[in-house]
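In this view, the complex is presented without one of its protein chains, the others remaining in place.
Chain IDs A, B and C follow the sequence of writing; residue 1 opens each chain.
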Amino acid sequence: MMHIGNLPFIVAMLLVILGLYALLFKRNLIKMVIGVSLVETGVNLFLVTLGYRAEGIAPIYTHAPTAVSQVLPTPQALTLTSIVIGLATTALLLSFAVLVYRHYGTLDVTKIKELRG
Amino acid sequence: MNALTTHAPILIIATPLLGAFAAPLIGKLGWTVRTAFAGAIAALTGCFAGLLAATLYTGGGAPIVYVLGGRLPLPSGLAAPIRIMLEVDGLSAFMALITALVAVVAVLYSVSYWKERSGGALYDSLLFLLIAGVFGLVLTGDMFNFFVFLEITSVAACGLIGFRTWRKRSSEAAFKVMALYTLSGLFVLLAVGLLYGQYGGLNIAYLATNLGGTMVDRVALALLIAGLAMKAGAVPMHMWAPEAYGEAPAPVSMVLVANSQASLYALFRVLFTLYGQSLSAAAVGWILIVLALLTIFVGVTMALVQKDLKRLIAFGAVSQIGYMLLAVGVGFAVLATRPDFGLTAITGGIFHMINDVACIGLLFLAAGAAIRASGSRDLHSMGGLAHSLKGTTVLFAVGAFALAGVPPFNGFASKLLIYESTFQLSPVLAVIAVLASIVLLAVFVRAFQAVFLGPRLIARPEPVPWPMVASMVVLAAVVIGFGLFPGFFIDKIVTPAANALWSGQGDYIRAVMGG
Amino acid sequence: MNGIDTGFGVWNPIAWTLLFAGALVIAWVFRVLGRSDYKRGSEQTKAFLSGNEEPEPEKLHVRGDHLYWGLVDGLAGYYRRIRAVHTGVLSDYVAWFVGVLGVVLIILALVR
Partner (left out) sequence: MIAETIIQVVTLLLIVLGGALAVWFKDLLSSIIALAGASLLVALEFYILQAPDVAIAEAGIGAALTMAIYVVALRRTRRKEKE
């Protein structure tokens, strides 16, 4: 495969920035959760790209041919863990968003500020 | 060395984890069995933490390494640094003792805290999950595991903050705190990824031997400082803290303070053990000092004008984080140049951790008892509780005086160390710290006057059940004991912890890497 | 054993407590030696408010939010700004986080 350089890293950082943009400038709570999900996807992509080695094969063969290099297995294990953790946090965030909506009758973040000052 | 001592590090984490997952099942057997089970788990965890600390301190403070899944013993069989391990040095053991204290007290307090809508087994489950996460944070020797435990504490903490789903503000606080915790966790993960990408390892000791202060290292350090300082609640990233502490149930507020301190511990670990001298320590130290001064000042002044009792104490808790940051920041800034007072500063900061958790915990618990008894948390409508809640009144006063650094309580002992050492670096630091302590005393005089003094504004407050009083008495005993015999406790438990930061980097690395 | 020696100062809580207890005893002695014509519950213990009747204790009680109003009023400018900063809006919290991250990044990148 041809070398495509740092493009995956750039895409990962773009996803993080998009997520931060949603968190900073979007007023809807669900949209902000989507922002958190985007940051998380970006970080996951970053981790997997870290472990990639050109011409490598997947690190899942027990009897891999020794002449071929494997891509690093650790970042992949990390990413798996991170994906599962991400599901838990997203679910919790969304359930709190639903609760907030039930109590406040709105999802507008600028109206959900009883705790201030 | 018998098996129990050998496996103590993992047992400390595994026992509350077992409690977390078994609690819903045990809960089916009724209130008595559930309570006994929770108490047993907490007591067992406390015993393991004490055993671990005793082993470490009697062993001369050399780090204990516990390897999971490795067949060969480290460091002789060091084949690849990719391996999950727990590494316990003086500071980890000290933090484990703090967490154990908090766990036991929180479980005891929770026995009778819930009134009409019972906390139930789910509450126990989340509480143990949070405790297991905090233990994991302070014991792990591996950056990725650190991230996993960080997320465990985030999820459990926010579950507990939003536990009272019928309260409007709890849901709001839980959502905000969860979003911020997740974000900071992801940035920490990004930093871990950056470090892994450069050095191909996740072990703290392994990374510490390789870090060279490149640009990527600096970016990773910035991500770690920002993420961990936010989870610790440093100003100006503290806004979640009063909401979290204020809206969580009283015992959980105390555990959340310990959770923040665990993040602070992680920050210190990253600075002293992971990075150490490999980059400009003075600049990083001054970043911490500036954050600390902001934290102390804003926390105290905001506490002065709060109308909600728990929010007031929460801002007090925020300001106390500043004292630890200040002390350790001073220690880090002078790590290489001025050893004469750097170690004193770090000793003061570390000692203040356990003092803070005892005083703030005592205040949160006493406030929880007062709020539970009077059904109100508004300073304007409370008053005169001293007529009926005599014990709680005395305990709140002890906590307030100790937190404000009034002698002879424990807050004074640690703050004295902080004042005297920061004065050596710059008198301005010490002056601000002393002034903030005085304002803090004023804050708590106001809270005390509003809640406990005056005529009976609340006709018939509910009495405080004995488990709640007992748990507060335990904390008060810590406050007074540490206040009357500070030299003894500093000698026995604080100095090993401070030395682990000050000069323990080599030992920490050698325990894993050998050589 | 129980004291602290910071290298710049010494703190011994036991000695301090004994001293404090001694001061308390002296204060108690003075109190005992006080005026013998003082009677509890008589006219002497009543507050003198220009001859007006003393109000009910519920009305006399200084509530929590009345304490330190002078200090807070004196710092009104500071408090207006700092309370405006605590908006309670999650986006602002995230903005503070990103801002601090940016500042720390710049400092660490510039300082060698």
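To be clear about the criterion, a contact is a pair of C-beta atoms (placed from the backbone, for glycine too) under 8 Å apart; a residue touches a chain by one contact, two chains touch by 3 or more.
Keep in mind that what you see is a predicted model, and the values were worked out from it rather than measured.
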Neighbouring shown chains of the undisplayed chain, as defined at the top: A
Missing-partner contacts on chain A, residue numbers: 1-2, 4, 7-8, 11, 14-15, 18-19, 21-22, 26-28, 30-31, 33-35, 37-38, 41, 44-45, 48-49, 51-52, 56-60, 71, 76, 79-80, 83-84, 86-87, 90-91, 94-95, 97-98, 101-102, 106-108
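Going forward, only the chains that are shown with their structure count from here on.
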Arrangement of touching chains [line / ring / star / complete / other]: complete
Averaged-CA centre spacing for the pair chain C and chain B, given as whole angstrom: 24
Geometric centre distance via CA averages, chain B-chain A, whole Å: 28
Euclidean distance of C-alpha centroids - chain A vs chain C, Å: 46
Shared-contact residues (touching 2 or more other chains) in chain A: 23, 32, 112-115, 117
Two or more partner chains touched - positions in chain C: 83, 86, 88, 90, 94
Contacting residues of chain C [partner chain B, same complex]: 1-9, 11, 13-14, 16-17, 20, 57-58, 61-65, 67-68, 71-72, 75, 78-79, 82-83, 85-86, 88, 90, 92-94, 96-97, 99-101, 104-105, 107-109, 111-112
Partner chain B, residues of chain A touching it in the complex: 16, 23, 29, 32-33, 36, 39-40, 43, 46-47, 50, 72, 74-75, 78, 81-82, 85, 88-89, 92-93, 96-97, 99-100, 102-104, 112-115, 117
Residues of chain B that touch chain C when the two form their complex: 175-176, 179-180, 183-184, 187, 215, 218-219, 221-223, 225-226, 229-230, 236-237, 239-240, 279-280, 283-284, 287, 298, 301-302, 304-305, 307, 340-341, 344, 379-380, 382-384, 407-408, 412-413, 416-417, 420-421, 423-424, 442, 445-447, 449-451, 454-455, 457, 483-488, 490
